[in-house]
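The complex appears here minus one protein chain, its other protein chains still in place.
Let's look at subunit A:
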Amino acid sequence: MAKIIVVTSGKGGVGKTTSSAAIGTGLALAGHKTVIVDFDIGLRNLDLIMGCERRVVYDFVNVINGEANLKQTLIKDKRTDNLFILPASQTRDKDALTKEGVEKVLNELAKEFDFIICDSPAGIESGAMMALYFADEAVVVTNPEVSSVRDSDRILGMLSSKSRRAEQGLEGIKEHLLLTRYNPERVEKGEMLSVEDVKEILAIELVGVIPESQAVLNASNSGQPVILDKDSDAGQAYLDTIKRLLGEQVPFRFLNVEKKGFIKRIFGG
């Protein structure tokens, strides 16, 4: 039985696509057959982050409309086994995704895959609603910043009222908090909300903390999910996150400022 995980946030630019790419790749690395579906119709970007933008022939909407089948449309990742991408359409038609169409495609994917990662667009419009509607679990990507936390809370409300599980009275969507762009130095100075602060406000289980890292931009520049950069802090933090998603207990890393030497402490830098 496939598990459908939506990566969502409400606010834009917090790292949904970066996280979707990392989570999808991580699950595939762990041996699970995984597909990442880009729900951001009109603003396709997962293909760029995954480095397969020149291999897109058909897209999600083509499959819904019966203009292409899944086999023709799914892009097999070249670096990671068990990993496929379903690109979003670049159409400007906002209503291209219908509930029936999305359900049909997800059902078909569920026969093949262990995990279906739904990369949600920002906002609370139909695209974002479609991405979360069929989810079994949700990764709520949040920055330690007021507008992101508020929007995440809004999305948590949607998850518990506007999803298929809510409408059919099933067990609720399992919610995970993924805190991204975390800067321990600024937290220590009292300039940034801490992990504990955000956990307390949103009151959901923490699945990962990704430090603010240069590795993320480097990864997106080269079209390679940051989780493959195993030497980087962000890459390692995503690897830990995957383990927790799969039920393992892993201690959190990168939450504190690295201890500096005596000289640095006196003179700063």
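By our rule, a residue touches a chain if its C-beta (ideal position, glycine included) is under 8 Å from a C-beta of that chain, and two chains touch if they have at least 3 such contacts; residues count from 1.
The rule we apply is simple: contacts and distances are computed from a predicted model.
Hidden chain, UniProt protein name from the list "Pyridoxal 5'-phosphate synthase subunit PdxS", "Cell division topological specificity factor", "NADH-quinone oxidoreductase" or "Dihydroorotate oxidase": "Cell division topological specificity factor". Summary of contacts with the chain left out: across A:L43, A:V57 or A:V146, the touching residue is A:V146. Touch with the chain omitted from the figure is made, among A:I85, A:L193, A:I227 or A:I242, by A:L193. The chain not shown here touches subunit A at positions 145-146, 149-150, 153-154, 157, 161, 187-194, 197, 200-201, 264-269.
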